[in-house]
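Note that one protein chain of the assembly has been removed; the remaining protein chains are unaltered in position.
Each chain gets a letter, A and B, in the order it is written, and its residues are counted from 1.
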Amino acid sequence: MENKVNEKIFKPKIVGFLCNWCSYTGADLAGTSRMKYDESIRVVRVMCSGRVDPTFVLKAFKEGADGVLICGCHPRDCHYHEGNYKCLRRYHLLKKYIIQMGIEPDRLRLEWISASEGAEFAKLVNEFTQKIAELGPSKVKQNIETFS
Amino acid sequence: MKPKLNLAVYWGAACGGCCVSVLDVHEKLFTIVEHANLVFWPIALDTKYKDVEQMPDGFIDLTLYNGAVRNSENEHLAKLLRKKSKILVAYGSCAHMGGIPGLANLFNKEEIFKRVYFESESTINPDQVLPQPHYKVSEGELEIPEFYNDVRTLAQVVDVDYYLPGCPPQTERLVEVFLAIVNGEQLPPKGSVIGAKDKTQCDECKRKKSDNKLVKEFKRPWQIKDDGETCFLEQGVICCGPATRSGCGVRCVEGNAPCRGCYGPPPEVADPGAKMLSAIATMIDSNDPNEIQKAIDTVVDPVGTFYRYSIPFSILRRKLL
Partner (left out) sequence: MKELRIGVYVCHCGTNIAAMVDVEKLAKELSEVKNVIVARDYKYMCSDPGQDLIIKDIQEHKLNRIVVAACSPRMHEVTFRKALEKAGLNPYYLEMANIREQCSWVHTNRNEATIKAKDLILAAIKRVKWHEPLDKRSVPINEATLIIGGGISGISAALELANAGKKVYLVEKSNKLGGIMNQIDLTFPFLNSARQILDRKLSEVVNHPNIEIFLNTEIGEIFGYIGNFETQINGNKIVFGNIIVATGLKPFDASRIPEYGYGKLPDVITSLEFENMLKSGDIKTKSGKQPQSIAIIHCVGSRNEKYNVYCSRVCCLTALKYINQINSVLPETSIFDIYADMRTFGKYCEEFYSSTSRKNVTFLVFDQKNELPKIREASSSDKCNLIINFREKLSGEIIEVPADMVILMVGMEAHEAAKEVAHKVGVSMCGNNFYIERHPKLDPVATTTDGVYVVGTCQAPKDIPDSISQAKAAAARILATIEAKTVDVEVTTAFINEDLCCGCQTCIKVCPYSAISFDAVKKVSIVNEVLCKGCGTCAAACPTGAAKAKHFTDVQILSQIEGLFSYA
């Protein structure tokens, strides 16, 4: 019975790749400041957004992510100088690829969140969750499972 | 004298090039037939499927299955040959990763039928006839294989012992593998890629390389005046060599064409195209979002560039439709 109810309300599941120095710290700050945001996001910590291999994003979609959020330090503020720019380059090319593969581009988002932007992080998660809720559940996983 | 091996070669959704590559053994064919009976090879022998069905299980020592699995016939034969073979090798890019036929996973069955049976310039089909797997005629029921929605790799249909990559595989590699089996050499662990190396193309490529892989715009091969010496990437041309196993003898680059990735990714790589995609994006020599976008605009077809031979093998497997 309870399951039935849950089925009706779509609860997006979002994977977030956050860089250790800015975005992950910012997300922690949202916590220490007791800001509230949607439960949708599950964070995977990487040292730098430049570590985010496009494979991770594809894997997240494959496993059932309805959205993928990558967060790094603001331009020119990268702890490792330019990792965020490398991420930016990969993000754009990856986006072009997922569009070709029929995935709605809005399901993948890259944003800059600094260590002090707890509030911005909370807002971003809510906004992105809302966007994903509008798009509905991702069909990538089902598409792979019914592959025959 | 050792008993002869039973050898089978089959083509699924393939162009025939893999079978030709087997023929390319030339005079070594004599070595092969000295050690093996060719028990099944549709391109060269008139063995019927029912003959294969009647073979005892495990009767065939080595089957080279080339081609992807596109329809019910491919699937039936894949399963049949799996049962009848001691060693089943996914031979060539299509069996290994889906290959060129795998590009059809950018469409679904309906779209493909529409194009092929209604729209294509050479089609005249006023009655809008489409293939039917079963069709009753006065003489009885006709049956043709069912066309599937997705193109699959051999391993996505049956258990595969080894993968021998390439479009087509380099014939020398086939002979080496064949002789290793004949000579009873220790075979690699099941699931291994054979006839290719762990290191990627650049390791064998003779072109001059440096760390100067910074690119403002990517060019198609015809847009550059190739000096024949410098790494294609350093001339701004996307070459999939760094992300593609060596073993082919760097054939394309030796022919002054960039590598397209038919030998597939090196070990431990989870997705066949994402690493190259990532490397190419990394090479963009700008931090300015507009300039980055401009450079990316010059990568005209990411799927066709990075997944030319491997859409079914990739993490996403097919386009979402």
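Going forward, a residue touches a chain if its C-beta (ideal position, glycine included) is under 8 Å from a C-beta of that chain, and two chains touch if they have at least 3 such contacts.
All figures in this text were calculated on a predicted structure; none of them were measured in a lab.
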- Sort by label and list the shown chains the missing chain touches. A, B
- Item | Option from A:Phe10, A:Tyr80 or A:Phe147 whose C-beta touches the chain left out | A:Tyr80
- Query: With respect to the chain omitted from the figure, which of A:Trp21, A:Tyr97 or A:Phe128 is a touching residue?
  - Reply: A:Trp21
- Where the complex has a chain not shown, which of B:Gln201, B:Gln235 or B:Ser314 is the residue touching it? B:Gln201
- In the whole complex, what residues of chain A lie against the chain that is missing from view? 11, 13, 15, 20-22, 24-25, 27-28, 30-32, 34-37, 39, 42-48, 50-56, 59-60, 63-65, 76-77, 79-83, 86, 90, 114-117, 122
- Note that chain B touches the chain not displayed via residues 198-203, 209-214, 231, 233, 241-243, 246, 265-270, 275-276, 278-279, 282-283
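Convention: only the chains that are shown with their structure count from here on.
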- Message: Under the stated contact criterion, what part of chain B meets chain A in this complex?
- Response: 106, 148-150, 152, 156, 270-271, 273-275, 277-278, 280-282, 284, 287, 289, 292-293, 295-296, 299, 301-303, 306, 314-321
- Message: So in the complex, the part of chain A that touches chain B is made up of which residues?
- Response: 53-55, 58-59, 61-62, 75, 82, 85-86, 88-90, 92-94, 96-97, 100-103, 139-140, 143-144, 147-148
